[in-house]
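For this view, one protein chain was removed and the others were kept in their places.
Per-chain numbering from 1; labels A and B assigned in written order.
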Amino acid sequence: MSQTWEPKIVAFLCHWCSYAGADLAGISRLQYPANVRVIRVPCSGAVNPFYLLKALQRGADGVLVSGCHPGDCHYLAGNMVARRKFALLKKLLEHVGLEPDRVQFSWVSAAEGQKFADVIREVTESVRALGPARHLQKARRALCR
Amino acid sequence: MRRGEPAVARLLAENELDSILARVAERNALWVPAGDGEQSAFALYRPGLALRQEAGPTRRTAKEIFFPRTEILFTYGEDDGPPRLEAPPAEVLPAVVYGLRPCDARALTMLDPVFEDPGYPDGLWGGRRRGATLVGVGCTRPSRACFCTSVGGDPAGEEGLDVLVVPIPGHYLARAVTDRGEEWLQALDLPRAGPDHEAAAVRAAAAGAGLAVVDTEGLPAKLERMFGHAVWEQLHERCLGCAACTYLCPTCHCFDIVDEGGSRLRNWDSCMFPLFTLHASGHNPRLSGKERMRQRIMHKFSYYPQRQGRPACVGCGRCVEVCPVNLDLRSVLAQLKGVEA
Partner (left out) sequence: MPVTDALRETAAQLLAEGTVQVVLGWERGTLPLRTTPLPARTVEEAGRLVADATCDNNLTLYLTRLKEERVGLVARPCEARALVEYLREHRVTPGRVLAIGVPCTGMLSRRALEARLGGRLPEAGRLDGDQVVGTAGGAEERIALAEVLEPACRGCRLPDAAVYARVLGHPCPPAGDRHTLLQRSDNLAADARYAEFVEAAARCLRCYACRQACPLCYCAECFTDRSAPAWVGPSDDLSDTMLFHLTRAMHLAGRCVDCGACVRACPVGVDLSHLNLALGREAAQRFGYRPGLDPADRPLVATFRPDDPEEFIR
C-alpha cells in the first residue's frame, strides 16, 4: 500500500438531518477527516442500494449513508424503510465475500454536529483499516485480450 | 494443395496427442475444447488440460476465438499532452484451433463474408482468421440435437478446416484439407496411415450419420412471402426473449459498440433484446417478441441465404439444447414449412 494512500469515502446525506448535521459541524469549526465526499439526497430512503455498489465500482473505498433518527424522518418513515434495504445489502455483500464494512450507515440529526464529525472519523478509520477497495472496482481495460 | 489430389493420411497416436499439442503450443496460441457439458468451451492450451471428449459440439462456440464477447476497437485519451488514439496491438502468436467440429468450422466460413465484405473489411476478424490454422475433429458421435446434414453440413465435413482428424481406435487419422494444413502436418512429422486405418476412419465417419432430419427445402423463398404471416404470433408465444440461443449460436454475429473510460468496445448483442433496435427517439421498430423472433429466423433462413446462397445455420443444435423453454428451432422450421404462405 502506498504511503500516500488515503481512503475515498462517498457519503450520501439526507437533506433534512445529516446534511444539516454536517453543516453544523462546519459552523462549529469541528475537525474531521477530509476523506469524505458528500452527496446530498432528499432522504436516506431515496438511496438506491445500487448507488452504493456503483460508488464502490467507480473508485470509492467506502460508502456512508446517513439519515434522520427513526421517528424524525421528514417523510415520516423513509429512514425506516431504508434500514431494511441496507440490512439486506450488508448481508448480501457479506454472503459473496465483499467486505460489508465498506458500506456504513448512521443516524445523525441536524443538532448533532459533534456526532457527524465522530462518525466521519470512525468510518474513515475503519475503511482505512480495510485498505484500498479492489473487489468491486472496475478495471481499466488493458490493451490486450 | 492441388484439387483432386488426395492428401496423404497420417497417423497420430492417442497417447501422443498431449505431447504434440504441447509442442504446437510453444509457437502458437493453441485453442482446444475443454470443460464438461454446459461449461465446455475453447480454452488456451496448457499442459495437463483435459480435452473434452463428449458427443457433439462444445457448449460455447469457436466463434469466440475470432469474435470475442468484448473486444477493444481502439483506445483514446489525452492524459498528458495531445489527444492520442491507439489501435489494439496485433496478436503476437498465430492461432491454432484444435478439436473444433466440422459444423464450427463451417460456421466460421459463414461469418467471413459478413466481416470481410470487400467494402467494409473488419481488420480484427480478418487478422485473426488469416493467421489461424483450424484442425477439426470429425463427429463420430453427434449429439441428440444435431441436424447438420439437414442444412448442408456433414459430420465429417472439411469446409473451413485446414486439417481434418478422424478418431479411430487408439489413433487419430489426420488428413490435410489445405496447403496450410499440409505444411502444419508435415512439421509434426507423423507416420503415414495404412489402409486398415483408412478403412477404420471411413467406418468412424459413417457412425456420425443418422441425424435428425429437418426439411428446409425451398424455405428461403417461402419466407420472403411470410413477413406478415399470422404464424409468427403463435411461434413467439413461448419465447422468453433471452439471448441464450443467439449467444451460443456459432453463426450469430450481431454486436453493439460502446465507449467506456477511453476505450471503444465492441460487445455481442442480440436481436432478441428490445434494446437492440431501440431508437434514440424512444421508438422501437421491433416492439414485441414477435418481431424479434421473426428477425432471428428471417436473418438465418431468408436474408442471409438471399445474399450468400445458403442458410446461416450449421445445425449444431446448441440453440435447441440451451433454450430455457425448449422452443426447438427444428419444430419452428417444420411449422414454417408446413403452413400455407
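The rule is simple: a residue touches a chain if its C-beta (ideal position, glycine included) is under 8 Å from a C-beta of that chain, and two chains touch if they have at least 3 such contacts.
Small disclaimer: the values here were computed from a predicted structure and weren't measured.
Engineer: For the chain that was dropped from the view, give me its touching partners among the shown chains.
Structural biologist: Displayed chains contacted by the hidden chain, ordered by label: A, B.
Engineer: Spell out the interface residues on chain A facing the chain that's missing from view.
Structural biologist: That gives, for chain A, the contact residues 49-50, 53-54, 57, 70-71, 77, 80-81, 83-99, 104-107, 119, 122-123, 135-139, 141.
Engineer: Which positions on chain B touch the chain that was left off?
Structural biologist: Chain B touches the chain not shown through residues 36-39, 54-55, 59-60, 68-70, 143-145, 237-238, 240-244, 246-248, 256, 258, 260, 265, 267-270, 273-275, 278, 280, 320-322, 324-328, 330-331.
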